[in-house]
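All protein chains but one are shown in place.
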């Protein structure tokens, strides 16, 4: 199967993730969509790595996972504290600062 | 000897400086200082005159170079004096009459607490006027020219608490400025044409340039002359100028300053000679003004305004003569001098009358004053006879010569100008007789003023009568003295070459004609004002009369066209400046703010919309990059 | 370890390996980063083991010493000729140690020191329950206004974790501009972003806003970094490597691609362009260029002011450093593609920032927009694509960061009952109440506005000059116009401070401790020195203007 298809899939996933970020309100979901985008990147890395026949891509994928994990830690901490102080995880409610 | 010339100017200038900066502590002696310094400069003038007579006609001119004034690349203006017969004449007239009027003012201004300042201004005037006639280049003349304007401004508006006086002063200065504009343009033209504006070089070089240029220069000089000498169309200020103290009217607005225009033209004789068109215009201006002034003079009930009209008309004669070229120059100056005497005398007389009548100027409230102030009556009377050209008196000689010269111009112009001059003589006789009758004859017409003060007409003090007497002598004998053996002509010839005019009819005929019109004029006036009592309230009078009372409506014209129009112009410009010029700038600022306000709305606080903008941005970025490659 | 080695290992696992060639690490060249990261780790240990009372002092001490040491290391490297005569590629090509890297690292470190000072300021807020407090929450975990928070305040807790966090951020920033392959770039990005997200959230006053700022910053930041990562993936796909040098060579076409069989992806320009665009976008987000700027005002406003100041200064420096390296080392071959695009970005950034700032009413948001406008100016220098361009940008960044930290430090001083009085209306008549503070702030504003005799002017002149010489005259004109617009709102603030009558209920100006005073003082000093006699620093930036490839 043509490895290029994996790239198309990766692009698709990335787009889905991005769309999710744009349309979903719940901070957690938005964040999950971002994770989805990161994973799309991973897929692309791996696919490319296979094409090039070198391992850089796959190694990068591991790094990405670690980064994603770190982001989860920080992100959830922030989102949870926000949720606790205003009892809502909607990103639209958090719009005190504007103009 | 040359070095004395500067002193002529310096003495009164010093006086002005001392008196104006001296402060109150000089109040007691101010008038004495002023008079003294004026007479000093007269004495110097006399010495120089004597010295001049000592030399032969061709070598009488003297010069004194003081210092280089404005030295700029290709532009040389010096402070240098030139004293030739023409200037000498003026120096004597100015300092002589000036000193007399200083003397007169001592009495006249006795009760004015600002007398010191008054004498300071008078000295300032003398200095400026002398500078004007002594300058050896047009730019320095210009300084004196505006200097006398300033002095006249200060003196007309001397009683500043009277709004009318302040306005009149301002008007005089402004109208003169229009004339000055002409003078400065003339100077610029000379500079571009001749590369200099000193009398000598310019007048010598007139032959080397086209008539067009010279005509332009001459016309600009004429404009200047019109402003200073109150000639149509710039005559409007002279009447109002009578707001000033009477000595001022006598010295500045009768004897000296207003004749500066004549001096300018005669001084620039070579230019005018080479520009016949300009000469024609000059004669026309003179002719028109001499009628204009005379007519106005007939209608005024204010004695000073009547005399002002007459001044205008007499200067009209001089300008006319000056416009006639070599056949007229000398007589212009001669009439100028004689007029200096009798008109000054008349004004001083008028002043003396007002002095006795609580400053009443309306002749309809005079009458029969000859009993109360005999000296004034006699001197005034002599002046009157002189001005109407009573045979044997000064006016007779000078005016008669001008009328002759006018006819001598030849051709239709000659006839027209000549007859105008004759007509003028008639009207002069008429309105002067009118003044004489209304003031000194008939029975008294004055009543108590609103606060019950009945005027007690009385003869003026010695310090006032003496000058009047002296001037009366002048008015009687000067003309004769000048004319016997053409003294005056020979005196001036070296400066303004003289040609004998040949009138189409014999000189005697002209003289006779003059006599005839003279009699007619006097008779008319007698019928109107001598035979029947003069109404205290002015009758409505004919259209012409009413127009004449309003200076033939040209003030109204000025008011409507210049004043109103100007006000509208400035107001609209202020509006434009505020709304348009400023508005554009403020507008851009405001629109910038508006734009900012709108863009600001994009920052709506929703994280997702920010994400959208980022996403869109990314898309655009990618698209743009690809596009760049594509093209 | 090199990829091929791993590859062989993976394919033929059968025969045993006798030795692994350990990667070679140039600790000397990496020392600045290592020192800072190490100090950060020590900081965490301090949090774990040192008694609460003394943590603050220990943390402060550790941070300052570490940063000073790191700065010393940078200076040492520079003195050692790195960046001028020789340049090193350290850590197996992951880190470049060259002029720009060292210059920017130095700047970041100094900014960091001042940042630490402002972080450590505890004199501004009134003493709570007998212990001095700083601008950070007593206990970030507890809900604002809740009993637990009260208790924490009573107990005199303070979030001393901010210091290690700051150190981590600085560490990441040190790597960011010197990253020499895309992976390192990405990791560094995350390493300095994540701590900043957290720092944004821990304000003592107005915590709701602070948390909101944190959430926005975090979500958008993560979003942006996802784009960056995908871009990296595409570039990797294009060149088969993430190392700057290799990609650059592929772009120039100096080396053919590894596998001709895969021509449809390998060396496919679409991949290159899209990838490059996405990576650049990630960086533009960090520098706050329009249209990726929208997080800036909110975050600047919501975050604790010391954090804002540090962020505004250091993030810009790091991000522009990375951008410069990317554009000058990786994509010079693509210049004719990205230059026009970047010009467009620069123009909208300059104008957008300046125009929107006009109607701002909050001083922190105002400064945020001004920082956007400045990003535009710096971009003008980036676009010059000449050594002059590089050095001018370096100089500008150096000058700008000090002005920014100083300005925000002043903002922390103006307070009323509700904490900092950031609404402009409250600044009315400040010049009457405390002329000195107002004058200092005026100096900073004038520097922002680029008035001569301030560093702002020297910097602006440098970048505009570079841009003009680089053939981007149009940018200069736009830049000039937008500076004029920008001048308007800086002037507005000055008018407010000096020419309007002080309000009776107006704010008070707190007297800070020497820490903040130092920050402000250094800010002013640098502003004026760089304004009057910039030559030395220009030379510095000039020598540092060459990238290693």
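For clarity, chains are labelled A, B and C in written order, and residue numbers in each chain start from 1.
Simple rule for what comes next: a residue touches a chain if its C-beta (ideal position, glycine included) is under 8 Å from a C-beta of that chain, and two chains touch if they have at least 3 such contacts.
Convention: contacts and distances are computed from a predicted model.
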item: Name under which UniProt lists the unshown chain, selected from "ABC transporter ATP-binding protein", "NADH-quinone oxidoreductase subunit M", "Heterodisulfide reductase subunit B" or "Sarcosine oxidase subunit beta"; value: "NADH-quinone oxidoreductase subunit M"
item: Chains in view touching the one left out; value: B, C
item: From B:541, B:566 or B:616, residue that would touch the chain that is not displayed; value: B:566
item: Sole residue of B:92, B:185 or B:623 that reaches the chain not shown, by the stated touch rule; value: B:185
item: Sole contact to the chain not displayed, among B:90, B:125 or B:194; value: B:194
item: Sole contact to the chain not displayed, among C:50, C:487 or C:529; value: C:487
item: Contacts of chain C with the absent chain, listed as residue ranges; value: 431-435, 446, 451-453, 457-458, 461-462, 464-465, 468-469, 473, 476-477, 480-481, 483-484, 487-488, 491-492, 495, 498-501, 533-535, 538-539, 542
item: Touch list for chain B against the chain that is not drawn; value: 20, 67-75, 79, 139, 142-143, 145-147, 150, 153, 157, 160-161, 163, 165-167, 169-170, 173-174, 177-178, 180-181, 184-185, 187-189, 191-196, 200-202, 204-205, 208-209, 213, 566, 569-571, 573-574, 577, 581-582, 585, 589
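Heads up, the rule we're going with is that only the chains that are shown with their structure count from here on.
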item: Overall pattern in which the protein chains touch one another (line/ring/star/complete/other); value: complete
item: Chain A and chain C: spacing of chain centres that average the CA atoms, whole Å; value: 24
item: Distance between the centres, which are taken as Cα means, of chain B and chain A, whole angstrom; value: 97
item: Multi-partner residues of chain A (at least 2 other chains); value: 18, 21, 30, 91, 94-98
item: Of all residues in chain C, the ones touching two or more other chains; value: 215-216, 219, 223, 227, 297-298
item: Chain A-facing residues of chain C, complex; value: 3-4, 6-7, 10, 140-141, 143-144, 183, 186-187, 190, 194, 197-198, 201, 207-209, 211-216, 218-219, 222-223, 226-227, 229-230, 232-234, 236-237, 240-242, 258-259, 262, 264-266, 297-298, 301-302
item: Sites on chain B touched by chain A in the complex; value: 600-601, 603-608, 611-612, 615
item: Residues on chain B engaged by chain C in the complex (per definition of touch); value: 589, 592-593, 595-597, 599-600, 602-603, 605, 607, 609-611, 613-614, 616-618, 620-622, 624-626, 628-629
